[in-house]
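Here's a structure for you.
The complex appears here without one of its protein chains, the remainder shown in place.
The chains carry the letters A, B and C, assigned in the order they are written, with residues numbered from 1 in each.
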Amino acid sequence: MEEKTLEKLDRVVVRFAGDSGDGMQLTGSRFTDATAVVGNDLATLPDFPAEIRAPAGTPHGVSAFQIHFASRDILTPGDHPNVLVAMNPAALITQLGAVEKGGTVIVNEDGFSDHNLRKAGYESNPLEDDSLDDYRLFRVPMTSMTVRATEGIDGITRRDAARSKNLFALGLVSWMYGRPTEPSTNWIEKKFDDDPGVRDANLAAFRAGYNFGETAELLAVHYEIEAAPAPPGTYRNVNGTQALAYGLIAASVRSGLGLFLASYPITPASELLHALSRHRRFGVHTIQAEDEIAAANMALGAAFSGRLAVTATSGPGMDLKAETIGLAVAMELPLIVVDIQRAGPSTGMPTKTEAADLLMALYGRHGESPLPVVAASTPSDCFHSAIEAARIAVTHRTPVILLSDTFLANSSEPWKLPDVDSLPEIDPRFATEPNEGDRFMPYLRDERLARPWAVPGTPGLRHRIGGLEKEDVTGNISYQPENHDHMTRLRAERIARVEVPDVHVDDPDGDATLLVLGWGSSYGAIEGAARRLRRERGLKLATAHLRHLNPLPGNIEQVLRSYERVLVPETNMGQLSKVLRAEYLVDVESYTKVDGLPIFTRDVMEQVEERLG
Amino acid sequence: MEEKTLEKLDRVVVRFAGDSGDGMQLTGSRFTDATAVVGNDLATLPDFPAEIRAPAGTPHGVSAFQIHFASRDILTPGDHPNVLVAMNPAALITQLGAVEKGGTVIVNEDGFSDHNLRKAGYESNPLEDDSLDDYRLFRVPMTSMTVRATEGIDGITRRDAARSKNLFALGLVSWMYGRPTEPSTNWIEKKFDDDPGVRDANLAAFRAGYNFGETAELLAVHYEIEAAPAPPGTYRNVNGTQALAYGLIAASVRSGLGLFLASYPITPASELLHALSRHRRFGVHTIQAEDEIAAANMALGAAFSGRLAVTATSGPGMDLKAETIGLAVAMELPLIVVDIQRAGPSTGMPTKTEAADLLMALYGRHGESPLPVVAASTPSDCFHSAIEAARIAVTHRTPVILLSDTFLANSSEPWKLPDVDSLPEIDPRFATEPNEGDRFMPYLRDERLARPWAVPGTPGLRHRIGGLEKEDVTGNISYQPENHDHMTRLRAERIARVEVPDVHVDDPDGDATLLVLGWGSSYGAIEGAARRLRRERGLKLATAHLRHLNPLPGNIEQVLRSYERVLVPETNMGQLSKVLRAEYLVDVESYTKVDGLPIFTRDVMEQVEERLG
Amino acid sequence: MSERTNGHHGGNGGAPDADLGFGQPGEQAISDGPVELPLSKADFSSDQETRWCPGCGDYAILASVQGFMPELGIPPEQIVFVTGIGCAGRFVYYMDTYGMHGIHGRAPALATGVATSRPDLSVWVVSGDGDALSIGGNHLIHALRRNVPLKILLFNNQIYGLTKGQYSPTSEEGKVTKSTPFGSQDHPFNPVSLALGAEASFVARTVDTDKKHVAETLRAAAAHQGTAFVEIYQNCNVFNDGAFDAVRAKGEKERNQIRLEHGKPVRFGAEDERGVARGPDGRLELVDVATVGADALVVHDAERREPSLAFELAHLAARPTAPTPIGIFRAVDRPVYGAELSASLDEARAEVGTPELEALLHSGETWTVS
Partner (left out) sequence: MSERTNGHHGGNGGAPDADLGFGQPGEQAISDGPVELPLSKADFSSDQETRWCPGCGDYAILASVQGFMPELGIPPEQIVFVTGIGCAGRFVYYMDTYGMHGIHGRAPALATGVATSRPDLSVWVVSGDGDALSIGGNHLIHALRRNVPLKILLFNNQIYGLTKGQYSPTSEEGKVTKSTPFGSQDHPFNPVSLALGAEASFVARTVDTDKKHVAETLRAAAAHQGTAFVEIYQNCNVFNDGAFDAVRAKGEKERNQIRLEHGKPVRFGAEDERGVARGPDGRLELVDVATVGADALVVHDAERREPSLAFELAHLAARPTAPTPIGIFRAVDRPVYGAELSASLDEARAEVGTPELEALLHSGETWTVS
């Protein structure tokens, strides 16, 4: 056995792809854990099929998992994989397009039966014609090698054994990139503790894959990716859904308010319901409502009752909640409305990403019903954005819309765990006493123009609120023209007064002429592109990213006016652009991408190069 | 009996006000008919109480009817009454504020009992203290004079008789302004044909009022308002609801499509349901659905089936229809969504006016779901706007939002009846044949980018449509990134391509520096103000009014850039301003009024004078 | 927030499960909570002017509810009224309790949020036939099946009052209204039947002006542990006057009200001369007691788990224009939704703080960079 070459790499993007039943998500997350332990920076993105369980072997049944890892700070799961692991022809045909030219393609040769080729839509075998000439192709008979490796394990049939082929793939790729084996073998041992046969088969498959890499002549090179320099601290991986759930729980702990989530299942927001349902220990109350309207109303009822009330959904559910959100605006109660955006319009493409609900968040209710809008920018930022949304809602007695999207919800990245004591405290300041002599005025306001939150059960503060226009201070129904004018302007003013931090501009030398301004999940792509363009091409560009979409940061106008050109990339038809143009009459330029995929680093680079190149 | 003085007047605004049970709406409409017959131009506005039937005599139970009539072209029901007829203290206390200083106040003295004064909230009798010093007060014991006039009529008790006092008021005011008596007496005779007692009592009351004017010393002056010059033609009065109903029926006749309205009652849109429900003769199918969501879906089902499908509601109902409208966008089916806006947010002030649903109409759905928006500008323009909405919907296979508001819906004006043959023809161009060989492609488009409308029952054109993203041409479900990008841009483009006429600018001398640009029900106030300011103050101002809010007229940018300043008055917080600023980066100035009342001529005059004065 | 517990909710105190207190006025009036002064009707009457039409049945119901509330012994600040939109929806403004006036049709969902998050509160929903059965039908049936701890009062006037007189889902077929000038085509709901089909654990019916019967019914509803659904025939004298005359007007109601009483044979008529018996084919029939004999009469059993008897009784009268059952159709115990959970969650929450949050964030695989 000759010695293999070890090459150093900065960064690699690997995509595992196979049938829905092939366990690609598991392979991906195991690889991710092993990668995290090495100290690489990383970002991942699972890609589920739209169907629950499409017939095996068909293109629409392909499940994929992409991981980007590097010896330096990275920000996205990567645009184009350098390596594709394809377990069957369907995986190859659907995923190959994304792979960089010259990239590596590792296929499970055993999966390329005539039957499977036909199902995938191949007319001839791509392993045998010239269709893969542009790639470095490695044909590995993963299934048969797995079956051979597991022979003799008690109670494991050939069929069972074949199902461990994903761990063979995991072993092989782990070897290629020098991942330690312990995280994976430990995990297998723990996970299948009570099923020794399966445990042993999986272990054998994993080791077989690893050893195959080490011994087979096929692969001459393996790679080292050094640990990325990272600030000291304790890290874990999180995806946007987990981080959002943790953020809401943290807001509950920091405010002392019981967390109450009412939600109706919808992709991709259901995961938040699932995640929070597990946390009874933190007093989290979750309800699966009969529909989104009910969910919003239940949450609003809980808000009135003194809870940290949340309702979560995706686009179609937002449409349905509109009327209730308007009621919350009139009632001036704290309510967090989470919108995990997906590709629309209508049912659209439920598993694909898009961020086209911004204008709806701002204007999607009848009448003048302004409210704050907050958007998360990275998976881990979902944690902080959730706390921020809770802070604004509780402090300012208002519904807040918190925007995430499918891409953020599903992708994951290492997260430096925050010091819990450093998280903002949220003071509900419940009303406990009459506020005007011995009477209680439910719409008597504080310096923030926020009204008192007097929860049922509090003696002396009985009051009634509703959606009819209310007289300021007393809260009585009023049809007085002057009062309505006053209240309409006051509702606008109190949202405009929500204090939000200035937007931070990254302009290393202070001499950029182009500002790239983003919001939401494009953060990684924009920052990543900026770093590369600065580093590799010496381009001068500034970047900034908005967390607060309403009200906008106080310095935004000045920032916009400081640059000759402002580029706003969005996964919609230019919604933030519209807002900025209307507000500041600045001729911002819009880059729009509406194909259900996130904005890639490359997209931003191209756009910037067009302008600065 | 001395001769009374006859004065000539240009214009008068009269408001009749009394208890809900006092028949003020009837009084107003009879006066309107008599006024129309004289050939005055006129505009009216009823003002109903929010309560169904508030306890008699209370301020919130007051019902009023305002009429503005003139010897020249007028455009609004008038800002401030010159004459108030108040049947009781509650009417006086609630309405007096609107009356111009020095105006005339005619009260039914008999209504000013201590009991009624207390109920209205008066501490002393305003007829006896100095509170009416600024007005010309006429105290008329209407009730007792009516009772006396009807004595001896068979089967009429004193109580019955007293209920005719509104006709006494009608007679009196008819005399004051030289209205002919026949229209009213004819009407009474026809109306109470089968109840001679009531008929005679009403006739007697009316005549008593008229004669009281002629004989009593109290009133020394009466007035003449000459006929207004008007283009030749046949006229009738319509309010916005009637005109809208007629417009939809006309569109049905002109397109040959059966009219189908599904609606859920809501103030002020219920009236359209009521109006259309009466027209079975025109094949109008109306359904009162279980809610607004069902109404929208029923209409969409009818659209698929080949009907001219309409759903109508007000703000809160629009929130609920959002998801279904998005589905109609995806399905690319003709659907007319009528939003009769009212004062919001939330339940707001259901009987008051506001036009704050524009941004919701444009953006109030998740995802990118563009659609055309049309707004009516006057009561009679509701007729033409409805036809225009139908034309766009049918021709372009798209949902269209048609905006009206409470003010338009309720106010009325003389309408020169159009020549039916001159109304646009609407060709549904149903698909009848396969369009690609022997196959039918439901998303194969014409030059307008509109897809074929193939209704069930047509052999050879079976197809299935839905809210999941569709492949262009075939209409099959597609998750392809390129297709979604293509379809999203195509949906935007096909709406952008809807041909709309240029906006007309009224700039008499072509040298104005200020453009007042409006949309919706502010038309009358803006035009009225412009005419007065030009005539009375010689000011140079241009006006323009938008019927099409999306797409905007092709010449709008050039129009905006032709004026130094652009003033946009709206009964919202500046929604059209936002759109124009974002689209054209023009620093339009916003005048906003959000008190539940329409924009008055005076409001516009003040705003213009501030800028040009 | 008050820590008070009282006999109204939970099993500790007040009426034991088995005794629903039918027809035993005052029994629920004793509370073990620290109520300082006996409460009176005035304690439940807000300072807002009532704004229904003169003569509206809503006034009578309001008076009955305000008059009954003190009996519960629950301080008014522990009570929440939740209403939707409609004339009935205005009810909330006149009760001096906590209150939410929601949007049209959603009161049961709003109230579910209140009741599940705060089991210490007594939560009452007031709704109309349009609000609860037209736009809000879904929330109603889901609250009923879940058995959320709510009292739902449906003011059924068989018309849309607030929007000035369109027909409602309980209006009779052929109803001529503004929206149906040629008569409606809709077959109406029978609210009691719908509630029973939707698994309601407590279903009753009463009549606006029958103060005593309203109070009796509310008393039983209050004692019920899950969702109590009470249909109240309410006269809308402006848009649908007399719809319930058969069971409401003097001279007619004596003849037509079939009073249901748990454990008693079903009899009615001025002299109790008529009754309900099972015919030869198994169906319930109206009979003359003299003819069939008192022993043949069906004995009402509101506590029967299986809801069919209640359903059959509900179908004795398709419309309230003939002999019609009034009273408690069904009252059975089954698990109450959410209430206990919420209390246990509050306890759980009391035990967690910064360290637990810290631990939560650190759960799963972590690594440290130093």
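Observations on the structure shown:
Assume a residue touches a chain if its C-beta (ideal position, glycine included) is under 8 Å from a C-beta of that chain, and two chains touch if they have at least 3 such contacts.
The structure displayed is predicted, hence computed values, not measured ones.
Of the chains on view, those touched by the hidden chain across the whole complex are A, B, C.
Across B:121, B:196 or B:460, the single residue that touches the chain missing here is B:460. Although one chain is not drawn, the whole complex shows that of C:102, C:137, C:165 or C:275 it is C:137 that touches it. Contact with the omitted chain, checked across B:121, B:233 or B:554, is made by B:233. For the options A:211, A:267 or A:474, the residue in contact with the chain missing from this view is A:267. From the options A:346, A:435, A:577 or A:607, the residue with contact to the unseen chain in the full assembly is A:346. Listed for subunit B, the residues touching the missing chain in the whole complex are 33, 36-37, 39, 183, 230-237, 246, 249-250, 252-253, 258, 260, 262, 279-285, 287, 289-291, 293-295, 297-307, 309, 323-324, 326-327, 331, 417-418, 420-421, 455-468, 476-477.
Touching the omitted chain from subunit C are residues 134-138, 141-142, 145-147, 169, 173, 185-190, 193-199, 278, 282-284, 298, 304, 306-309, 311-312, 315, 334-335, 337-338, 341. Where subunit A meets the missing chain, the touching residues are 51-56, 58, 60, 264-267, 270, 273-274, 277-278, 280, 286, 288, 290-292, 316, 346-347.
Criterion: only the chains that are shown with their structure count from here on.
Subunit B and subunit C have CA centres that are 41 Å apart.
Separating the CA-averaged centres of subunit A and subunit B is a span of 47 Å. Chain centres here are Cα means. That of subunit A falls 44 Å from that of subunit C.
Across the assembly, subunit B contributes residues 60, 316, 346-347 that each touch 2 or more other chains.
Annotation for subunit C: residues 85, 103 touch two or more other chains.
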